[in-house]
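What you see is the complex with one protein chain gone and the rest in place.
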Amino acid sequence: MSEKRVFSRPQTLKDAPFHFCPGCHHGIAHRMVAEAIDKFNLREKTIGVASVGCSVFLYDYFDVDVIEAPHGRAAAVATGVKRARKDRIVFSYQGDGDLASIGIAETVHTANRGENITIIFINNTVYGMTGGQLAPTTLLGQKTTTSPYGRDFMQDGYPIRMTEILATLEGTAFAARVAFTTPKNINMAKKAIEKAFQFQKEEMGFTFVEVLSACPTNWGLNAIDSMKRVEEEMIPYFPLGIFKERKAADVL
Amino acid sequence: MTEAHDLVKGNEAVAMGAIDAGCLYYFGYPITPQSDIPEYLSYHLPRVGGEFVQAESEVAAINMLMGAAATGTRAMTSSSSPGISLMQEGISYIAGSEIPTVIVNMSRSGPGLGGIAPSQGDYFQAVKGGGHGDYHLLVLAPNSVQELYELTILAFDLAEKYRNPVMILGDAMIGQMKEPLSRRPPEKGEKASKDWALTGAEGRPQRVLKSLYLKDGELTAHNWKLHEKYKAMQENEIRFEALMTEDADFVLVAFGSAARIARTSVLMAREAGMKVGLFRPITLFPFPEPQLSALAKTGKPFFVVELNTGQMLEDVKIAAAGNRVDFFGKPPGALPTPEEIFEEIKNIYPGTKG
Partner (left out) sequence: MARIEIHQTLCKGCALCTTLCPEELIKIGKQINENGYFYAVFTDNGACKGCALCAKICPDVAIEVWK
């Protein structure tokens, strides 16, 4: 019988079980990043930058060289790696507390310099690893362990839309927001992550993919209801789509 | 034949030393009184195939340095006191991740915005930690333009030898003054092994540079491993200059720019018939404690001169092991004159004899 395996673990992912909670979307994003690296045959050329938060254990899962950055500084570390090794593919993988709060300066300036790196940004509207505190992306009215009355814009301002901000910068070559809520969205996410790596390969500039992600544990929901929340509450505020896609001819 | 000398500013000597040491990448943020370093390197690094990046902050600069150095390439940053404070987080991570880096602090005065005058108020920060955790920088304290150049070259070698951040601790005076410099680029010899460098896992297992250790016993072992490294530095890397200490009745102890001034005072004292010597630590970590202790055991009291209110003083007191230690401190704002220190010597000297 000529049965063929048509879906299996990408080569770039080690054979190690994820430590993530049940229903957490980190695992899906990890797989898609690994698949993109495999697709372009980049595993031996890639240097990853781990950030601080649930995704710090990047090196336990990705079979690539990895450096662990201080909280929020992954974009700066990635800048240094890429400047010194332009022939390598450099990506960072950061959560919303890391990238949009403590590391927003490094993120914005890295994009603005047009550093030829890729950032995968996981937005789950909450600080995951520290136990569910208010994030810059927490939705209005959302209760967290440090916004027990729900996020109030008079107190904490509005949730920040990083993809839109970064799309305004000339250095940004590709900026997209994706989610895993439907088969269509899953396919779009996979394509966006692939495109980010492809753009880096083609030296188009800074590439950025924001992944709307569920954190069932800190949301107090099961995996299925968490997926619904992404679809019904997050996507209306954080719309999906490609916000910037530079054409080769646009490169100054 | 005499060597060719150029009249060079201290900060530029650092930059020249970096170029001659094979440094290819610089990341930094402008701050007085060291901006000549980024200015010089922004011009010269592209000419040797390297790159200069003006970072958005010192926080970003130290992390860019961490990334570039992680690839096994020689890279550096420089700043001055407030900027070095901003770098402390990154320095702690670099020490924990054991990435060879060179960090120059042409210190100014604090606390806070303080001022741009020379000061040695960053001794504790440089020598005792500065960032969180149980780590040390290897700290070099030059006192001339020539030494700035030579110690910068040495700093890159030591950083790689120990996989540790090395700090050059100068100040506004050393960085801003001009002196003759003889540029002697080192021979291109065998460099330390870089079997840790992140270059892409091509035909070899993955490499990871990190400072997070959560498994049972891992972090304890990691801290002891770092400790062993610091011990090896103490055994192998102590550098100092001793001037007329052997027959001295008492010994001035000073580093960097304070030692330059103190040296003149010591010569004035000798002229006046007083047997005074000068001990100048060149490595502040590892501190030349064994050498000072040996002097203390011969009964010589110490007289510490610093451009602060007493920081290295604490380390000298430990080495003195109960012997008399006097102190002359000059917090930032005005440098002491050699005469001022000489006056102090005249006050102290009679009580120190026999």
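The first chain written gets the first letter, and so on, giving A and B; residue counts start at 1 in each chain.
Basically, a residue touches a chain if its C-beta (ideal position, glycine included) is under 8 Å from a C-beta of that chain, and two chains touch if they have at least 3 such contacts.
Bear in mind that the values here come from a model prediction, so they are computed numbers and not experimental data.
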item: Shown chains touched by the chain that is not drawn here; value: A
item: Contact set of subunit A toward the excluded chain (per top definition); value: 3-9, 13, 17-18, 20-28, 30-31, 180, 183, 186, 190, 216, 222-224, 227
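In this text, only the chains that are shown with their structure count from here on.
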item: Approximate Å spacing (C-alpha centroids) for the pair subunit A, subunit B; value: 40
item: Subunit A residues touching subunit B - in the complex, by the definition given at the top; value: 43-47, 49-50, 56, 59, 62-70, 73, 76-85, 88, 105-106, 109, 113
item: Subunit A-facing residues of subunit B, complex; value: 24-25, 27, 51, 53, 55-57, 59-61, 63-71, 73, 75, 89-90, 93, 97, 198-203, 206-212
